[in-house]
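In this view, the complex is presented without one of its protein chains, the others remaining in place.
Letters A and B name the chains as they come in the text, with residue numbers starting at 1 for each one.
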Amino acid sequence: MTHQQTIELSTRGRGTTEITAEVAQIVGAARIESGLVNVFVLHTSCSVVLTENADPSVRQDLETLARRWVPDGDADYRHSDEGDDDMAAHGRNILAGSSITVPVSKGKLLLGTWQGIYLWEHRTHAHRRKIVVSVLG
Amino acid sequence: MTHQQTIELSTRGRGTTEITAEVAQIVGAARIESGLVNVFVLHTSCSVVLTENADPSVRQDLETLARRWVPDGDADYRHSDEGDDDMAAHGRNILAGSSITVPVSKGKLLLGTWQGIYLWEHRTHAHRRKIVVSVLG
Partner (left out) sequence: MTHQQTIELSTRGRGTTEITAEVAQIVGAARIESGLVNVFVLHTSCSVVLTENADPSVRQDLETLARRWVPDGDADYRHSDEGDDDMAAHGRNILAGSSITVPVSKGKLLLGTWQGIYLWEHRTHAHRRKIVVSVLG
């Protein structure tokens, strides 16, 4: 059995938006006792990730790391149609991924105490993003 | 219900081979209305990734980035049995991953407009690669 719903949200440019509650609500609505939930972005310049949900500094430090892993406006990039953050966003998406898959247990999202689900915007400007949530069991 | 099929292909060494059409065809053959499809490589020196499908420069730039993330023939590597690209390929596989999981909706692969599915060969020489496609719903 599959239950599928789409989340749409607007980002304010680079940074994370927590979507744990939205995903948990869709899992609850699915009425699936045991299974998996996949959370997938329909874009190649942002990511869905799991990370520490207590101290916001963790997500700021991830931003610091991402700037080193994939520099903006690097002289070696051929793809720069949409600005210095264009190719950088695609590189970050390869490293951080496009989706996560999480267990569903007793009808609920099964996360560790410190795990939260975040949309991570990799473009510097605000964007409208679509996320597909699929619950299977 | 599960529908499972294997794709085999030959790479020409480092670089990407698009497999979106092959995966879409298997999803169509599965006759599953709603669910997930997992695309998995049976190897630790190549990856299956989602990335931008319009401008081929994006995939060239990913290659440029990967050479920096995981240098070939680094003096600190202990594992170099098969040459300078051996350990580099395993490192790239950890960063870019071995599989992707994508929603199936209305019997079709549900991708964003600019998302394509690629086999990314990390070895410098040509290899024969096996990819398992599993459709669940």
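Throughout what follows, contacts are C-beta pairs under 8 Å (C-beta built on N, C-alpha and C of every residue); 3 or more make two chains touch, one makes a residue touch a chain.
In this text, all values refer to a predicted model and were calculated from it rather than measured experimentally.
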Using the touch rule from the top, list residues of subunit B that touch the missing partner. 2, 4, 36, 38, 40-45, 69-70, 76-79, 81, 87, 90-91, 93-95, 97-99, 101, 130, 132, 134, 136
Pick out the residues on subunit A that sit against the missing chain. 33-36, 49-52, 55, 57-58, 60-62, 64-65, 69, 95-97, 100-103, 105, 110-115, 136-137
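The rule is short, and it goes like this: only the chains that are shown with their structure count from here on.
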Distance in whole angstrom between the CA centres of subunit A and subunit B is 20
